[in-house]
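A protein chain is absent from this complex, but the other protein chains hold their places.
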Amino acid sequence: MRLRLSEDDAAFREEMREFFTTQVPSEIRESFAQGREHSKDDIVAAQRILNAAGIAVPAWPAEWGGRDWSPLRRHIWLEEMRFANVPPPLSFNASMIGPVIAAFGSQELKERFLPATANLDIWWSQGFSEPDAGSDLASLRTTAVRDGDEYVVNGQKTWTTLGQHGDWIFTLVRTDPQAPKRQMGISLLLVDMTSPGVTVRPIELIDGSFEVNEVWFDQVRVPVENLVGEEGQGWTYAKFLLGNERVGVAPVASIKRALADAKRIAATGGPGGSSLLDDPLVAARIAELENRLLALELTALRVVANSDEGKPHPASSVLKLNGTETQQAVTELLVDLAGPAALALGDGDGAQGLPHWAAHASPRYLNMRKASIYGGSNEIQRTIIAGTILGL
Amino acid sequence: MRLRLSEDDAAFREEMREFFTTQVPSEIRESFAQGREHSKDDIVAAQRILNAAGIAVPAWPAEWGGRDWSPLRRHIWLEEMRFANVPPPLSFNASMIGPVIAAFGSQELKERFLPATANLDIWWSQGFSEPDAGSDLASLRTTAVRDGDEYVVNGQKTWTTLGQHGDWIFTLVRTDPQAPKRQMGISLLLVDMTSPGVTVRPIELIDGSFEVNEVWFDQVRVPVENLVGEEGQGWTYAKFLLGNERVGVAPVASIKRALADAKRIAATGGPGGSSLLDDPLVAARIAELENRLLALELTALRVVANSDEGKPHPASSVLKLNGTETQQAVTELLVDLAGPAALALGDGDGAQGLPHWAAHASPRYLNMRKASIYGGSNEIQRTIIAGTILGL
Amino acid sequence: MDFELDSEQTALREAVRDLLNDAYASTEARRAVQADDPGFGEKTWLQLAEMGVLGLPFAEDVGGMEAGPVEVGLVAEELGRVIAPEPFVEAVVLAGGLVDAVGTADQRTALLGGLSDGSTLLGFAHTEPGSRWSPSAESVRAERRGDGWALTGVKTPVVAGARADVLVVSARTDAGTELFLVTGEDADRASFRTTDGGRAATVTFEGTAARVLGEAGVDRTDAIAQAVARAQIAACREAVGAMERALWLTVDYLKTRKQFGVTLSTFQALKFRAADMYVQLELARSTALWATLLLDAGGDALDAASRASVQVAEAARHIGQEAVQLHGGIAMTAEYSAGHYLARLLVLTHALGDRTHHLSRLASNLEGHRWVDPLAYGSATA
Partner (left out) sequence: MDFELDSEQTALREAVRDLLNDAYASTEARRAVQADDPGFGEKTWLQLAEMGVLGLPFAEDVGGMEAGPVEVGLVAEELGRVIAPEPFVEAVVLAGGLVDAVGTADQRTALLGGLSDGSTLLGFAHTEPGSRWSPSAESVRAERRGDGWALTGVKTPVVAGARADVLVVSARTDAGTELFLVTGEDADRASFRTTDGGRAATVTFEGTAARVLGEAGVDRTDAIAQAVARAQIAACREAVGAMERALWLTVDYLKTRKQFGVTLSTFQALKFRAADMYVQLELARSTALWATLLLDAGGDALDAASRASVQVAEAARHIGQEAVQLHGGIAMTAEYSAGHYLARLLVLTHALGDRTHHLSRLASNLEGHRWVDPLAYGSATA
């Protein structure tokens, strides 16, 4: 047992820190540090810088740009990136469809898509959830009917995050409605979003933002060569796609920075610039959150340190569950620190006189309620923990 | 809408307060105020004083000693009693078997048992739960087989509170094992605990106390006239018995006194007699508890004020659930106020140098974990709220 | 002790409920109203005026209905139920309440009459940048100018501030904190959207002409604290209405939404969580109702407001968050109502003091009483 990083890992951490803080333009990082979301352009620019340096898709197979790093190094890489306010590689590309194509796609698909995916020349969207299938993915209804060398796709997807920017969408479709089990008969198709019949409608969220979309497929014709792997194996690929990452499940560095910001803000955020930390209830709450976050980070480190490659680690559910709760708790703290300014929904228009952080406290709080719903709700995570770990 | 009590009710409150604080010997009340449990003798003495004054069993039918009070008055009566540290009438007598005999028993049973029950000449015990049937009462296995003019009872009961003092026990038994539904075929029998074949074994609890008992029936012969009501209707009577009280579900006055004691203790309980209330975290915690208790008391008042006689009020479950949680939270507070003295399990032997309250903090805390388990666990209460009130 | 409405009160509740159900029959209807300035329904506002709701707490001789906290509270609860965006609490209870408490006879007649009939919207410009629910003004100052006064400084957020015809403004003077009247259009007002879809304004005074409210030279800190407390209690009732609806919305969703081939209501963990929401709702309701009745009985408004706020704020966060979580993704969308309940509850429990603020107030006054007796007349504590 040993606490400190090995010399090599410590050097790796320094190298990453150096890279992210010097090679990624400060405009990109500053904007996020100020509390704005990363723009599409920022995300693309950052990913291309990383890709040029060969560190955009380290988890991929080496021949397609992967680095064969240990889980600990991938953790360090990601956490340093988040800590430096660098937008991480688009997860739909780097963590989702890339690894699936690399693992299950034909050589032709790999050559066609992987380099462009790593470089974010293609912005991928995810077409999994449907209006009547939230956590219950296997009940999806979008169909793809084979017609000569094409599939004809009909149906509706929803919760397609950043789909408004999407060039292509990887989509779960039902190719065999007669399959004996619902999970069978599902296939994974790659669809060009400029195809006739594809419609994207951004959905306004409760904080006024537009992050997710509905996507309709109306007689969309997709060449059969855009099928990933085998027909009917889509469920297997989807599980691989959703379950193969245990690194970065909880955005510890992002939460840490947000909490440090909150503390800094609190130190002068009282009336007349006084310190809210002088209020013992506020101080205790921040101390509590720092400690929760420490526990979370340590648990994430234990998971990556003891990682058994290839197998989804059930503790990922602990990280997802507690990570989202901690993240949400920090947004709640900021709402309370904002005081009456929490009434503002951002600092547009007449709210410009309010401190930026205070005016954004409520919309962030509202927005972050999604964290415990998206990507496997916390109820799903509890089910996994009870089932996989506790055997209940 | 009006907050204050009507003049009549206010006068009633005064009358009760006067009675309890002057007519019940102060030794009985002081002992409890000091944190000791009421002894059997105290309970008997107090109930007889109340009975002599005609206020031991106000909820019973008038002809058997009842008072036809409104639910609000019964609430006031009970709360003033608790507030004065007077042991309330034994619930097994006053709230359980008495009302059942009055409602369903033959005239002969009534005459034989009700006066003695009201006066606590008979100490009743409850024989409902069984080792393999906790919350699932209907799965009970104790049998009563008719043999001439007697039933022969065999089986085991458990969690029989204060059964070590019991003279008689009212017992749910299975008289018809062939009944199509489990709830049918159950009968309610009154059993003299001095009968041959009855064995009582007190169970030590985790705080070292002896409150509950196991009771065995081995070929116990019970005259058929000790059957309450009709054979096979025991389940109905049991539901009546468990569900007919909405007054006093949450022991608000007891919690209030305990919390006031905690606050008084905290005010001088710090090192060198300093006030722990100067610690803002302690003060906030007490303020929070006072407020929770206020909300609980008001909810109890709403339930009794809007009470629809005869029908079990589903809000009773709210009171039970929140009442036990609040009660337990006060015991937790005391443990934390006690500091290192929370290591003591009472103030016997060498712990006599510790403050009485501090030495009793931990055993009370441990003991009070029962509150959310006994008498319909909080899981059962949630089920009732979800089902009966929310229709889920 | 009596928790029932009388027949007049019941009739008022039904009338308000019908009006609001018509106005906000759907989430879409509410969004449409909030899409444009002033962020609430001018027509609905006038209908409320016609019904007498905007003059509820004022004397008849100034155009009011001479009703009490019970009526005010039930209206607030109805507004909360459909999360109606009309600024009843801010304009009537708070700004109107201050005019009523402090204003001269002429001011009361002029302003409360206009408020009651819907022709004059009042706003209360009190919060300053960085201030945290203090009852006094700090950075906005008033100076005598000729016969009148001139105000300098910034107030924000001022709910419905850009729409208000007359602003009641707190400002520092030699006497402490005094209250002033400013014609809305005389002030520099920059409007912005609030978390709940409404509007607030940053109001900047640069030597802006003002009249003093009531007699000059009297510190109004206590009057402000009292009016805020009364408004806070009404806001608690509004929150109770919103929480009740958020709970039942969730329950209905659990009963109808299918996942894994069954309705969500078959999942015990979700049922239990709905049960916990109900418990929180009832505890909050009891406390908010009690605070209303305590006002009615002339009790300590500040203590009652803090007690109600602590309980309601806890319940509001719990119920608002759980309503969203139990719904899942759909509640994150602006097209569905659950998220709007969360947002509105946030505003209702932050505008006039958050939970920590009120809890600290209670915690600093622990030694003034042995215990809390809700039936004590006048004071809640013994």
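Descriptive notes on the structure:
We call the chains A, B and C, going by the order they appear; numbering starts again at 1 in every chain.
Criterion: a contact is a pair of C-beta atoms (placed from the backbone, for glycine too) under 8 Å apart; a residue touches a chain by one contact, two chains touch by 3 or more.
Quick caveat: nothing in here was measured; it's all calculated off a predicted structure.
Only one residue in the set B:Asn226, B:Thr326 or B:Ser362 touches the chain that does not appear here, and it is B:Ser362.
Residue in contact with the omitted chain (choice from A:Ala103, A:Ala138, A:Val200 or A:Ala283): A:Ala283. For chain B, the residues touching the absent chain in the complete assembly are 129, 132-136, 139, 158-159, 203-206, 208, 212, 269-273, 279, 281-282, 332, 335-336, 339-346, 348-355, 362-363, 365-366, 369-370, 372-374, 377-379, 382.
Seen across the whole complex, the unshown chain contacts chain A at 1-6, 9, 72, 256-257, 259-260, 263-264, 267, 277, 280, 283-284, 286-288, 290-299, 301-302, 305-306, 315, 318, 321-322, 379, 381-383, 385-386, 389-392. Although one chain is not displayed, its contacts with chain C can still be listed: residues 267-269, 271-272.
Throughout what follows, only the chains that are shown with their structure count from here on.
Among the other chains, the CA centroid farthest from that of chain B is the one of A. Mean C-alpha position of chain A lies 38 Å from that of chain C. If each chain is reduced to the centroid of its CA atoms, chain B and chain C end up 42 Å from each other. For chain A, the set of residues touching two or more other chains reads 279, 281. In chain C, the residues that touch at least two other chains are 359-360.
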